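A protein chain is absent from this complex, but the other protein chains hold their places.
In this document, chain identifiers A, B, C, D and E correspond to the written order of the chains, with residue numbering beginning at 1 in each.
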């Protein structure tokens, strides 16, 4: 089956991103196709490379980056939600005159249409949040 | 009276930061002293200068920065919470080998002891969160 | 996969306390361009989103409630409001905005968008959907 | 202002679903260095924090529950657990960790840290506090 | 020493108002803010949870949600942010039921 995953909360504060990660990993291991992982609301905060979690804790952000690299996942951060919360790539930095970027490897910023398309193109949409 | 304000949620997702801002402003207008505003949990995300909210919406981050400039407020971001969530100043960037910073003007990163000290030194602690 | 899907947006949160209501509406507006068969459901605290007379001047936030009245123009015409949730909160349809759409197949007659349904009826509507969006 | 204040940390959230429980504990540990008169209260879902036998291997998160047993070493010896919250959840003290501290004024005798109190009793304890920390 | 009990969540969504109400003792006060204000609407099932108690609501949060003051439970007082500050001052401490 073809899946789109939606993540509504950032790393660490809520378990949502952890649950979504383990679900996505399990789906891949079973041979399912992940059409897209869409980060919405505070979920966009999963896409910052600036986190430094404690040594004895998991690294939520780099775990997503690594899973994306391994399985060629499409990790999409909602642009409107990202602008409100300060997740920036090169294009956004230029457009909004920001002096830094913080996006993590494997993530890209795009529009809400990517979520709607996920709903249309996938067999299932699974939403993780607060 | 002397007040310490604690903010537990980031900008936009929850009203907590808005409520804390208007409460702090009203306390200042009444002549009370704000000993400190302490940003904890996802509250640290109020301290990123990378946000670009829509033109027709308030700017939660710069509102805090401006209030701090006007009243010489001590806006403290918890370092442990900030590391988990990717809020970085020059010192943190150097210490954790990050290639960018995102802290907003008027905010500083420090330890949890600053919250405890707020509890000791202030007449009231008021907590805003989810 | 190219045929039209039935999209149901389920709204269960009050406005302003959290951003979910507003960012849900943003998906609905963007999604309208994709010409799917769209419905919205307001359950539990979600019914508060439609309460009329919202005035956000004092909290410094954008008042997005007028957007609901524009949904008809986006061809979003099926808005389910759950009766039990309204009643529990002491609300009636009169407390909510009057949402309408114009039916081009009926000489642009103005028709009500809101469908007041029981929990059991809405559960049946859910059964017939293809994709649930949750806010 | 230099005298000791009574600090009450109120914990109402379950562990792991959100980080509040763990980041609350981090404040308590740091705060111990300030030598205030510290108490912890576990109410509502907060009582789940103390349930024994937590094993987080399958969710990839750090198991912080052993830290509660170390609180005695930080001279945090007053841990209030609310009876009504336990009962509502079908829990008894036997389901929770056995938390103790050593009383240096009583030849280092090991004493229980957990005080099982009713909601009404805990409300009285709250009345006597100087500062409430809320998680 | 009196407590100002702060409730910011809808009584229909969360358990915080229930617990806060149980913890109110003589001399304490309660302030409803953000989505907490819904508890003060007469006609709602949650209204009974605060009847007879010393309860205030934050006016700007009421207005944002379209609740006119006539719809409030009898005895509930409306305050603005300045009144919120005064409540914090007139009670000895604040307990936020997050």
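Here is the rule we go by: contacts are C-beta pairs under 8 Å (C-beta built on N, C-alpha and C of every residue); 3 or more make two chains touch, one makes a residue touch a chain.
Please read all numbers here as calculations on a predicted model, not as lab measurements.
For the omitted chain, the shown partners it touches in the full complex are A, C, D, E.
One chain is missing from the display, and on subunit C it is touched by residues 10, 12, 20, 43-44, 119, 122-124, 126-132, 134-135.
Residues of subunit E in contact with the chain left out of this view: 12-15.
Listed here are the subunit D residues that touch the chain not shown: 13-18, 44-45, 48, 51-59, 61, 63, 65, 88-91, 95.
Rule of thumb we're sticking to: only the chains that are shown with their structure count from here on.
Listed by label, the chains that touch subunit A and also subunit D are B. The most distant chain from subunit C is D, comparing centres defined as mean Cα coordinates.
Centre-to-centre spacing of subunit D and subunit E amounts to 27 Å, using the average Cα coordinate of each chain.
Subunit C has its Cα centroid 35 Å from the Cα centroid of subunit B.
The geometric centre of subunit C is 43 Å away from that of subunit D, both derived from CA atoms.
Residue positions 16-19, 59, 61 of subunit C are each in touch with at least two other chains. The set of subunit B residues that touch two or more partner chains comprises 12-13, 15, 22, 41, 54, 57, 80, 84, 125, 127, 129-130.
In summary, the structure contains touching chain pairs A-B, A-C, A-D, B-C, B-D, B-E, C-E, D-E.
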